[in-house]
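For reference, the structure discussed in these notes is given below.
A single protein chain has been omitted from the complex, and every remaining protein chain is retained in its original position.
Up next is chain A:
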Amino acid sequence: MANLRTALYDAHVAQHARMVPFAGWDMPVQYASIIEEHKAVRSAVGMFDVSHMARFSFGGTDAAALLEKVFTNSVATMKEMQVRYGLVCNADGGTLDDVIVYRWPYGYAMVANGSNHDKILAWLKQHATGDVQITDETPSTVMLAVQGPKAIDAVAGLFPDDVSKLKYFFALPTRYHDRGCVVSRTGYTGEDGFEITVPNELGVALWDAMLARGVKPCGLGSRDTLRLEAAMPLYGHELTEKIDPLQAGLDWAVKLNKDFIGRDALKSASEAAGHRPKRVGLLLEGKRAARQECVLLADESTPVGVVTSGSFVPWLDQSIAMGYVAPRHAAPGTPLLVDIRGTHVPAAVVPLPFYSRKK
């Protein structure tokens, strides 16, 4: 089956993007240079087509109850226009996806990973009872992430409402070219920025407006290195159905005092936390990169964990990684070895995140 294409496909090709298959879509992995794209987002502003992300909206009087049931974070305590990060877990506490939920005056919305679109939509439908309407907005909309310290300047005056007033993890329904759109102060880069959702027909207009303001097109390659520096988990790497959110260090997004699918398992798990592998950051000596599935060792012959993501990252100019290790090796400063294709490269556990922007 042919891959899906976002409404910006031709715009990517016009910018000489290298398109790769990702989560069932043809997506740009880079334009000219992952390293330059990464640096642009840290120092100025870049934009990412994230239309492959799954976007669902919820209406009906039982929508809140459905979300409360499938989401590890609290929905009841969300303010209108607030956006909240959390997990969707199975009954064993394993992570089905990490998502963000939006609360509107008139309902809710969710953004999930593109690779989990079908799984999460099926899960939502399976657990929906009573008056809930779930709409898949993914095929009809473009989502553009405008990220970087100059993101505010890039979007200034674009909408009738002043989005620069938006607080972090808040969103605003507003208008673009007289059509409804959504702007949220969210992102996946560790920088300030916005994620803008517009109808497909306006995707190219928004893209061209950003290009005209000097916003650099950035692909999935730099999106990955940026989120790695910011130590944000990536589904399929730091999070899987075999890894629960507590091991990943996402306790802050798991409210064990409310009822949701997986709570009982996570409650038991939290009591056994001292015995379970835990997510850590690693700083490697030299320039070689650790990759997913590289084994972590306490000494030449004692495996104690595994790498989930790693790269030589452009902004910090260091080889960093994340992985899971036994708790007694998880303290910052602990020396470890990373088996990279048979070579044992010295590394040290370091606090996360590797990078955080100055606020």
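In this text, a residue touches a chain if its C-beta (ideal position, glycine included) is under 8 Å from a C-beta of that chain, and two chains touch if they have at least 3 such contacts; residues count from 1.
Here is the rule we use: contacts and distances are computed from a predicted model.
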- Hey, which one's the missing chain according to UniProt: "NADH dehydrogenase", "Glycine cleavage system H protein", "Sarcosine oxidase alpha subunit" or "Amino acid/amide ABC transporter ATP-binding protein 1 (HAAT family)"? "Glycine cleavage system H protein"
- Query: Taking the entire complex into account, which one of A:33, A:74 or A:240 touches the absent chain?
  - Reply: A:33
- Item | From A:190, A:221, A:249 or A:262, residue that would touch the chain that is not displayed | A:221
- Item | Where the missing chain touches chain A, by residue | 18, 29-30, 33-35, 38, 221, 224-225, 286-289, 291, 311-314, 340-341
